[in-house]
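My structure is below; once you've seen it, I'll send some questions.
Omission of a single protein chain aside, the complex is shown with its protein chains in their original locations.
Order of writing sets the labels: A, B and C. Residues in every chain begin at 1.
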């Protein structure tokens, strides 16, 4: 049993971490912090956890996070970069679910996130926590930058193609759709039920923060710069991301075989049979990414459909998967729940 | 490990049984039947189960159900009464998730269900599977009649009051709201997304089949006839029942203490603190019933709020709970998943 | 053509007023105020009104509201009581969609609304704007208190019964369900999509502000004090209220005939045929209230089902109906849009 702490546990990634860690066979949850809710019992704020989580939110200052083996940051961007260094120096391993350590180019990060980075050395050290790419590095990492939700669905869908070098890297299109929980548990007009229900819209068409993250990951995999048009949309789901990916084929390949081979040994990527079209609910509340690959009318365009639960494989579940790898647990420990359907 | 079979596994209670049994530590799922889908792989119909359930639907005739230790009927009403007797005589224990054995008065059953009962002796033998009332009888039952979803939420809410004799039994009101999955996985106009979404309505106001079941259960608990007005409503949820229960107080009682004492040792009934209002999502995908009791403005009306997931505590989860009791397993085995929120 | 102004037009009742008034044949919309959004074009905030509403939000101070014939307050509670007196003294007629003038007992109002009333004389003067009760008084009113949404649905459902004196006035139950737009366009956690979607809950069981308003109206109609248990619920609709009303019958009456006679000449109350169950969507975006009356199993309980669109008959539509009466227009002017279904 290891001791785990959560910084900022009142958002959706926080409560999802709580759900997963409370059922994890190797983890004792010892601290959860919240500046705003210090003293409140977790089960009072989230009655779904009554009987399963006995903790109270505590003030970050008194949380004794440095006694933990691992600390998860489920905080707004910009907090982990301030607090992680001290924890690391106390020997605590850190998984950041925010974006602080995802972009290697600090200037680029500062442009997209609108703040000065206070810990560039941590950026250099951090391992990007996409296990399907970086499993070996994650194993020994002190600091893992847990990927964003769109980047997870998009990269897993494009990876076999860019690694195989069979598509035009200059004209990728990622048309992605997210459930509303992706916006977090924040009191904002745009996320109101009466604004988001029975409604569909694009947003961030001019540029979304996940664009540089996706480009970085795909360029690394391609060993060559990748250009991508990325359009995110808001759809009236609670959970779920559906990425529809388009690329022009430049070299003939058996696409189905390519995808099946690439993910053959991955516990959390499921390549569907030919002619499948994955539904977001087929991964609801689970850590699985399901992918289908198509070539409409036998033309030169490949269409990849990739679905995840944004709060699990797109956030808390992937964080637990990273923790499992870091501590040598079974990679699926605590992540065996089946999707909830309907 | 016991061997379990499911008759009629293509509906929502069927797929929920599959989700729960596939993760159950004491159960090997050996047969699942469907007349219409014989030969289809379960994982093809329900991709959420890919990798977890390896079975194909088989024709009921060749399913070797009589080799099972327990068989669940997740069929339309009227099938279990035909097929259960033979299984029972083969030594198989049966849990019927339909209504065939719920009503002890066969004539009453025939009136509400519009068919002739073919197995009255099974009705006599069957134990009504509400563990919070009949745990001892369930333990040795060969045949369990798993309660309906509305009856579960309603009886658990009223039970402490009728057992304590502190309310007027002649004027109960149960205003109940159900998610659309309660109507089953059937191609019917009323259950279409475009009919049921962004819409709310009552139905069955003149009389719903769950009315006699609720009255039977409460009258038994009260040892006296109970009269009830029961109005079910359809609300745009996938899963969830919320029963709002009204009764006139005839004897002063500490209501909160009454409820807490009644359910003190129940693993799946959670009495909330005073002034709480349970949400259906707080039990989503779990076997818990959460209850709050109120006395508005200190008047003589008691209001009980009771929520369950209709597919779990209202169907498949309660069936597994009954199986656990029947076979001497930990009552919570296979039912420890935490609710999915948000 | 009369000149109309709206104070506080950025909420849901405000935008609904805009939708209705922009299409009204007798109204010129001349001013709409918002402290926070002064200078913003209405069509920028609400693109649904592009091409139809050409106004900008203006600061209340410079809005020249006193040049209007009628001003609607679509503001939070407590503002109209401060600003209406000055407008009235300028000869402007006022319809308040908030609660400031609804409760005749000022002490009672102050208890429920938690503030000191600054204009008790306006309370005394104000006419409660339920046309089905007060049409004659509304005609000459300078100040109309537009009813709340729950009170509209509940009173219209109970009125025939309490006026006829055929039910027990001491044990009414109103179990009411509202769409989320009833909570207003406010950035609050409880109204987030990820909190309110796929979820159902009661709230305010201990006491909701609409309770005294309903009791006042029904007691007035009954000419006798009425006691009521009122439990509101939040259901995942955008628009719509469904009130399920229960009462004990004390005098035999032909209930269907009673309701049909009561509302025979009402343009916006539709009594459905026997055995009907109105859906909220059957009135979506329209000013109609549809009602059905039931007597389950011929017992002594009457069940009334009453549905409205909370933003129309429960707010902006009723306000326009009141304006039509006040200015001698056809009562249906500007309110003839058919419900949007599906």
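FYI, contacts are C-beta pairs under 8 Å (C-beta built on N, C-alpha and C of every residue); 3 or more make two chains touch, one makes a residue touch a chain.
These numbers were taken from a predicted model, which means no experiment stands behind them.
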### Task
Have a look at C:147, C:278 or C:314 and name the one touching the chain we're not showing.
C:278
### Query
Among A:237, A:269, A:289 or A:338, which residue is in contact with the omitted chain in the full complex?
A:237
### Task
Could you tell which one of B:38, B:55, B:197 or B:333 touches the chain left off the display?
B:197
### Query
On chain A, what residues meet the omitted chain?
171, 173, 175, 177, 179, 194-195, 198-203, 205-207, 227, 229-231, 233, 235-240, 242, 244, 246, 248, 275, 277-281, 284, 294, 296-297, 299, 301, 303, 305, 307, 342
#### Entry: In chain C, positions touching the absent partner
12, 15, 19, 22-23, 46-52, 181, 185, 197-198, 238-239, 270, 272, 276, 278-279, 281-286, 290, 336-342
### Query
Touching the missing chain, which residues of chain B?
12, 179-181, 185, 187-189, 191-198, 236, 238
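One rule holds in what follows: only the chains that are shown with their structure count from here on.
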### Equivalent-chain rotation between chain C and chain B, CA atoms, steps of 5 degrees
180
### Summary
Chain-centre distance (mean CA atoms) for chain A and chain B, in whole Å, is 36
### Summary
Per the C-alpha means, the centres of chain B and chain C lie apart by a whole-Å value of 39
### Distance between the centres, which are taken as Cα means, of chain C and chain A, whole angstrom
45
### Query
So which stretches of chain B touch two or more other chains?
198, 238-239, 278-279, 281, 284, 342
